[in-house]
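A single protein chain has been omitted; all remaining protein chains appear in their positions.
Each chain carries a letter (A and B) given by its place in the written order, and its residues are counted from 1.
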Amino acid sequence: MITTISKRLFQAVFVVWAVGTLSFIMMRLLPGNMAFKIAAGRYGYDQVNQQAADMVTSELALDRSAISMYFDWLGSLAQLDFGNSLVSGRPVLHEIQHQLGHSFELALVATIISVLIAVPIGTYCGRRANSLADHTSLFVSAILRAQPVFVIGLILILVFSIHFKLLPVAGFGGSEFIILPATALALSMAALSSRMIKNITNNAVTSSYYQFARLKGLSENQAFERHAKPNITLLFLPFLGVQAICLIEGIVMIESLFSWPGIGHALAHAIFSRDIPMIQASAMVMGLLFVAINSFIDLAVYLIDPRINHSASNHDR
Amino acid sequence: MTPLIEARKLTIQDQHGRKLVDNLSFSLASNSALTILGESGAGKSILAQALLGILPSGICQTGEIKLFGKPLTKISQSQLEAIWAREICFLPQEPSKSLNPIMPMRRQISEVFEFVHLQKYRKATQSADESLTQLNLDGHGAKVPSRLSGGMSQRVAYAAATAAGGKVLIADEPTKGLDRRHAAATIKRLAKYRDHGGLITITHNLQLAEELGGTIIIMRDGQIIEQGDASAVLTEPKNSYTQQLISAAKKKWNRPEKLQQPKPIITLENVSLSRGSKQLFHDFNLTISEGEIIGMVGESGKGKSSLADLSLKLLKPKSGSINYHFDYFPAERPKVLKLSQDPATTFPAHHPLQILLTDLQKKHRFDQDHVEVIMNELGLSAKLLGSKPHQLSGGELQRFSLLFILLLRPRYIVADEPTSRLDMITAEVVNKALLSYLEKHRAALLYISHDRRLVNEISHRVIDLDQTN
Partner (left out) sequence: MIDRKQKLGAGILLILLVLVLANRFTSNDIASQNLDSIFDPPSLTYPLGTDQFGRCNLARISSAILTSLSMASICVITASTIGTLTGFFSAWYGGHVDRFFSTVVNIIMALPGLIIVLLFSSIIPGSFFMIYLSISLVLWLEYFRVVRARVMSLKSEPAVQMSQLYGFNLVYILRRHLWPSIKTDLATLACFGAGNAILILASIGFVYVGLRPPDAELGLMMVELFPYYSDAPWVLAQPLLAIFALVLAFNLLAKGGSNDAID
């Protein structure tokens, strides 16, 4: 367990370093005067003039080598100093906080919908492999998986907003605004997870331990409750990491499509407008979130799997 | 009195029309035993599934099965479920796969008391602990299957399978992979069913059949070879296959003479090896001389195979040294080779055997005549060379492994439980060819086995890893 934790910590440190470094390279490659850019980062574009730029130059000693400036850059990152947005001029951290809340809301609703779709379909088809239902679910899943998540969103907009005019095209506000983006995200996640659950379920109910449970006197339902459900849960846990990738990537695309004011939209928008402090902060937050999700999965597996020795002392109890 | 279980003209075919069981008839009376004896293979286990009404889809069955006088076809699914465990218990082959890998042992037994006997959780747990105690498994109740040995899993599976209280037991290869001591205990438990209910045992173990008595059916490739009272069949077999089988099982081996003043060819000096945190060997010394046969016994996990791999230089010791003192012999020729336990995994999986033979012939140049002579001796037909490993039986593959080894004329051979997965007749062929090669070529052998009797008979000396530490 300790190695797992240190591995995750190591990943977190890497995320900060890698995103910071890439942002620094981006900054260096931006056309224009470095001092102006940093001044803009601090005070916003409106407040920048030669005087501010000179101040930045003398304060940060911008005439130094790129290497020492690089370490300064990483240093301020370590102190969680993300600077100001080049576009709005407001502190990046402040903006991110708001966006993160909106993204969480979207992610939560999408995850709930995808669980509601994938779990019943997956377990149903797993218990009846090769039935009509199973083939239908495979077909639908293959169709959904053959498109990017934003196309699913696009089609939902075309059908429900433009054609039937039932729901708003995009934006943020009342609860009707979250339905389409969350559904699009959920569909793309469920397309994958429903098949995964189906496979795991099918493996469990055709296993020799499941058959043995029946032959030692348990009814179909008792056997499923006791010898399939726990095993399916445990085997599905590691797959949540793949779902997390699906979710985070989906958030970037879906938020951009629906103009949902979350962190994914912020990242795409910042890249488009070359707002480097924003790029840096939003990418870093998403990377850290991903590492955090994976750490939770590790922890859950550790706590739930009885095959893992929790301490060496009770080894031969 | 109605027989407990009856089969009439039972024929079972797989998807490809291959007959797994052909025209089998028997009836099991109360308080008696029926043993179905045959080579390892698909046919016998499928028979158990047929009797329990759980044939996999695609398998086709003709003839009639009656449970307690009622045809299986007239028994509804719910009636069948009421028969499982409550009337007929089933002890599956390979219990380690039949136990839920993530459920503690105690729960896998107690749930039967809870759901079949409708005991309260606490009472059911108590009942389960009592069964564990009876089977000498005190204190193992909280463990999951992966932390138990094969023998322990087998006992837990027995407790779980019989907890519901059925009077009839169907046991599929109940002694497979068990050492002599555990096998004897298992036979004792099975005998209880013979005396107070009914017992059907499916096995390839002749000794088990002998001890259980009752009726015996000898099967080969799905065909019934011989059927009748166990003592009659086993003392006066009519069929030649049965005769071979019995003589193979009772075979007494003559070990080759020890050489006068043999030269040492392999020395292990102060060798230490650990697996994980467990120390397997510490400052271990061994000298292997030409023409010498060394037997090695010991429980699983004691490092038998590791020691063998050390002597082959497939493993590096943590400390100490392994030295070869071979005479100058055709250069490049492999001097040490190994005959493994599971022949299915010792060939390149994706090529026909002919490819490997050609590759070897190109590299090491041996006579084609020689190939034919040895194939003859091992009873291998040349047309099998065109098959890929998965198309051949374990017995055929193991004989091919031996063929390649003998062709290369090594000075030292490790045989790691070479016959544990073979039927007795093939096992005899393999052992015989191995021993005659050693005698002819003054090669040394390290023979690992669970079968202490065999090891004592063939080897000049025995390393018992249970005694060493």
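Note that in this section a contact is a pair of C-beta atoms (placed from the backbone, for glycine too) under 8 Å apart; a residue touches a chain by one contact, two chains touch by 3 or more.
Predicted model, so just to flag it, every value in this text is computed and none were measured.
Trainee: Touching the left-out chain: which of A:V92, A:I178 or A:V291?
Mentor: In the full complex, the listed residue that touches the missing chain is A:V291.
Trainee: One chain is left out of this view; which of B:G69, B:G301 or B:P348 touches it in the full complex?
Mentor: Considering all chains, including the one not shown, the answer is B:P348.
Trainee: Contacts of chain A with the missing chain: which residues?
Mentor: Its contact residues with the unshown chain are 7, 10-12, 14-15, 18-19, 22, 25-26, 29, 138, 141-143, 145-151, 154-155, 158, 162, 192, 195-196, 198-199, 239, 244-245, 248-249, 252-253, 256-257, 267-268, 271-272, 274, 279, 283, 286-287, 290-291.
Trainee: Considering the entire assembly, which residues of chain B contact the chain that has been omitted?
Mentor: 309, 312, 314, 332-334, 336-338, 340, 342, 345-351, 355-356, 359-360, 363-364, 404, 408
Keep in mind that, in the parts below, only the chains that are shown with their structure count from here on.
Trainee: Spell out the part of chain A that touches chain B in their complex, as residue ranges.
Mentor: 207-209, 211-219, 222, 226-227, 230-231, 234, 305-307, 317
Trainee: Could you please specify the touching residues of chain B with respect to chain A in the complex?
Mentor: 52, 54, 81, 84-86, 89-90, 92, 94, 97-104, 111-112, 115-116, 139, 142, 144, 146-147, 157, 160-161, 163-164
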